[in-house]
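Okay, structure first, notes after.
One protein chain is absent from this view; the other protein chains keep their places.
Naming follows writing order (A and B), and every chain is counted from residue 1.
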Amino acid sequence: MKKEKHSEHILPYRLYFGVAAALLVLTVITVSVSFVNLGGWNAVVAVGIATVKALIVAFFFMHLLYDKKINLFIFSVALIMVGIFIILTMFDTLRRADIYDFTSKPINENAVIYDKAPADSASKPASQNHE
Amino acid sequence: MTDTGHHPPHLAHHFSDVEQQRESAKLGMWIFLLTEILLFGGLFCAYAVYRAWNPDMFYSAHKFLNVYLGTLNTVVLITSSLTMALAIRSLQGDRVKRAVLLLAMTLLLAAVFMVVKYFEYSHKIHLGQLPGKYYTFTGVEGSNPHIFFGIYFAMTGLHGIHILIGMIVIAVVLYKTVKNNYSAEYYTPVEMTGLYWHLVDLIWIYLFPLFYLIG
Partner (left out) sequence: MNMVTDKNYLQYPKGIRSWLFTLDHKRIGLMYLFAIMFFFFIGGVFAMLIRLELLTPDETIMGPDSYNQMFTLHGAIMIFLFIIPAIPAALGNFILPLMLGARDVAFPRLNLASFYIYVFGALFALFSIVTGAVDTGWTFYTPYSTESTGSVLSMTTGIFILGFSSIFTGINFIVTVHKLRAPGLTWFKQPLFIWGLYATAIIQVLATPVLGITMVLLILEKVFGIGIFDPAMGGDPVLYQHFFWFYSHPAVYIMILPGMGIISETITVFSRKKIFGYNAIAFSRLAIAFVSFLVWGHHMFTSGQSEIAAMIFSFLTFLVGIPSGIKVFNWLATLYRGQISMKAPMIYTFSFLFMFTIGGLTGIFLGALALDVHLHDTYFVVAHFHYVMMGGTVMAFLAGLHYWWPKIFGRMYSERQALISSILVFIGFNVTFFTQFILGSKGMPRRYYNYLDQFQPLHAFSSVGSWIMAAGFLLMGWYMIRSLFNGKRAGKNPWGGLTLEWTTDTPPLPGNFVEIPKINHGPYDYDKILVKPD
């Protein structure tokens, strides 16, 4: 007599075939869309469809929908950490050029700018205005 | 509370029952998958950084990837995920022979994937579209086109290594299934192999649009 242990969720065969069919359809869609020029949105759509596919694989093939919640939590944490890594790194890599905004002008608009100190007399302000 | 009754041969002594052992294996496997996601995550970060810095070069370079082969590989991997999931489903229903067939199909599809990759790689090598200092191809617009191919080889190469490892593991599990080591009572190693294999499929699901379908 087989007892179904509660952690062992047995899904109908047709569910697996349905998921596979959905994945293939989404693949066709994503390839077709890539031939249409949507500018910057192409990347968004492609990654978006990929995410839907990934979620179907995770929830159904990998049983995340039916498992204990901790497994889903682990999967989500992994994705979040990758996200944090990419986002915080790109705060650096995409904003490197900011420094040129700062160095192109004085920090304080009203600063008095002195010439190099001459050898004899005390230094005099070169001008009252910024350069 | 000790197990005084039927003590299954596959139950390890430090677990109190089969259920606990199975749940532990699953939990452990998911944590391992987390580490794999973080491993590839580093490369996805490199991809994001360099694509953001060189959007036009990436667009130009990607045209030299074969979308049809890439799509074929995607279909192959999705199907192999299906056969893998069905193999486990078969064992859950005690259909061992069916499981053997499905595992063999999974292995075969994985091999097809690697063969397609072999053709893609050798074509690139032939054209000189190689990483880093070995890059000699001249057809890509934009500066430093080798960056695209460097990241392409690093990511698909690491993915390919994972496919090979997966093939070895599936082969071992297939062998053990043939030897009747698994049944509806105990099929945990096959289930764990399945989880690993689906992750490999997952990673490809992202690699495919990022490299082959850029705009």
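Here is the rule we go by: a contact is a pair of C-beta atoms (placed from the backbone, for glycine too) under 8 Å apart; a residue touches a chain by one contact, two chains touch by 3 or more.
All values reported here derive from a predicted model rather than from experimental measurement.
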*Touching the absent chain in the whole complex: find that residue among B:35, B:122 or B:136.*
B:35
_Selected residue (touches chain absent from view) among B:146, B:162 or B:198_ = B:146
*Given the full complex, what residues of chain A touch the hidden partner chain?*
70, 77-78, 81, 84-85, 88-89, 91-96, 98-99, 102
*Positions on chain B contacted by the hidden chain, ascending*: 1-2, 12-16, 20, 23-24, 27-28, 31-32, 34-36, 38-43, 45-46, 49-50, 54, 131-134, 143-144, 146-147, 150-151, 154, 158
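Here, only the chains that are shown with their structure count from here on.
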*Which positions of chain A touch chain B when the two form their complex?*
2, 5-8, 10-11, 13, 16-17, 19-20, 23-24, 27, 30-31, 34, 37-39, 42-43, 46-47, 49-50, 53-54, 57-58, 61-62, 67-68, 70-71, 74-75, 77-79, 81-82, 85-86, 89-90, 93-94
*What does chain B use to touch chain A in their complex?*
18-19, 22-23, 26-27, 30-31, 33-34, 37-38, 41-42, 44-45, 48-49, 52-53, 67, 71, 74-75, 78-79, 81-82, 84-86, 89, 92-94, 184, 194-195, 198-199, 201-202, 205-206, 208-210, 212-215
